[in-house]
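Data block below; observations after.
Complex shown without one protein chain; remaining protein chains in place.
Think of it as A and B in the order they're written, each chain with its own count starting at 1.
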């Protein structure tokens, strides 16, 4: 099991690896009680949304937008079809929490979506699952069958007159579909190219109908919020940062995996839970919120707490809660090169600055890494990123730019060394040892 | 072109969407076609497009946009290795190199016996299990150190 630790957990309470994901297990954990209570005790749509607002649950997908507020944007009186969509297209490098939620607690997502459907008057939902985690997509389909059979999905749920159908839709290898409007295009059977906003999905979403899209973890949190009350959920975290959150810790730690901790937990604590730095080496840098977040130098990171505000103050973003830990064996040029390749490869190709700019960034960083860098390259890179940022339909252009800017800002000397000496500052054998690949075997 | 079983599976996918939104099933239908035939020929794409009532070029756009579709034949097993940063930090790139050496092929190449195609892949959303790789788009393999890779290769023979 890759949920390796927790402090005051909610989402991961009572999970027992692969053995407790089924409906019966979930019901034993008090599952579907929130939905049942809403439907049976006549709690109104507005009440549900208010509870979510009170919890200050912020979107767990990366943007951190207050969920209750988002739900309130849905035109509740709109007479036609409306949709709730779950974004489980988890492809942001470093992020692997939704996979574990779907794997170990899929019914929490289903219940959360059904509650959301009720609150916003939507009778149909889709969960868009990252194509690469196929086994988990299949498990989710199984969980859906269970929920349908038990009457938690379908027509007239629990005799309340409320109808809600939920289906799984799989991706097939496009990071951009994690962007909510690209995801909608993808469900519609098209290329995942983000839409210009406005109009926002709340007015023109899936099939042109009002739609709300939330992250897996966000939906999964909803039953817990309803059960414990919004105020208590908020208290579990810290002001403006309600609840607990799953952090995916990867890279140079002893125990990479998911950790559910209250927002506001010190980074040092999280690092300790993850077994500390591998081989007792020094933290060189950390990307605290998925690959799109700016890198934070080790010493700064050690002073942060894990919540939206603290990380923002450190010049980065909490994002999806993906903590990529890099120790002193890391060549920062190589690290950036790989990220730049990723954004170049995953650009949907729609907007000029992103389509052309991401490939330009990658080519220059690649050149530097190959020992063919030029003195003017660092200024060129920074200029190209400013020409991309804020000039595209979606945030991928920004996401591609921020690593470039932050890596150069914080590790400029290492880039300069690479350009001047045509090789890594960190010796190659040190880098190789750092990955632990060849020492892992007996 | 596609077997009745595949078409039945596609019908189940179509049923997930509103009646006038058959095109929504195109990703699943293409995946099913690829699963049946090993790769997506233009005939297969056209068949799917026709079945869903969409222009062939619209289905082709989809098939070429998402990178788990193979528009050229691949080996019996396609091994996609994640080399993205979190995996790279924990041996993803080394795992790729190890496989290349073992199989004597590079990325996007197939062993001469047609058994294994090697692909470099982007983030699979399982960085905590690094190095990770996927067999035939379906089975994810975690913590792939040299020993595990050897075991996998032995199994795929």
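Throughout what follows, a contact is a pair of C-beta atoms (placed from the backbone, for glycine too) under 8 Å apart; a residue touches a chain by one contact, two chains touch by 3 or more.
Basically, contacts and distances are computed from a predicted model.
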| item | value |
| --- | --- |
| Chain excluded from display, named as in UniProt, from "Benzoyl-CoA 2,3-epoxidase subunit BoxB", "Cbb3-type cytochrome c oxidase subunit I", "NADH-quinone oxidoreductase" or "Amino acid ABC transporter ATP-binding protein" | "NADH-quinone oxidoreductase" |
| Hidden-chain contact residue, picked from the options A:79, A:159 or A:198 | A:198 |
| Which residue of A:174, A:293 or A:404 touches the chain not shown here | A:174 |
| Of A:148, A:255, A:391 or A:423, the residue in touch with the unshown chain | A:391 |
| Touch criterion as defined above, residue of A:24, A:380 or A:428 at the omitted chain | A:380 |
| Hidden partner chain, touching residue among A:246, A:271, A:351 or A:426 | A:351 |
| Chain B residues that touch the omitted chain in the full complex | 42, 45-46, 55-58, 60-61, 64-65 |
| Touching residues (missing chain, whole complex) on chain A | 174, 176, 191, 196, 198, 344-353, 355-360, 363-364, 367, 380, 383, 386-387, 390-393 |
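Convention: only the chains that are shown with their structure count from here on.
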| item | value |
| --- | --- |
| Whole-Å gap between the CA centroids of chain A and chain B | 23 |
| Contact set on chain B toward chain A in their complex | 16-18, 21-28, 30-31, 52, 54, 58, 61-62, 65-69, 83-86, 88-95, 98, 121-131, 134, 137-140, 145-147 |
| In the complex, chain A residues that touch chain B | 2, 81, 90-96, 98-99, 126, 130-135, 167-175, 186-192, 207, 248-252, 256-258, 287, 291, 322, 324-326, 330, 334-335, 338-339, 342, 345-346, 348, 432, 434-438, 440-442 |
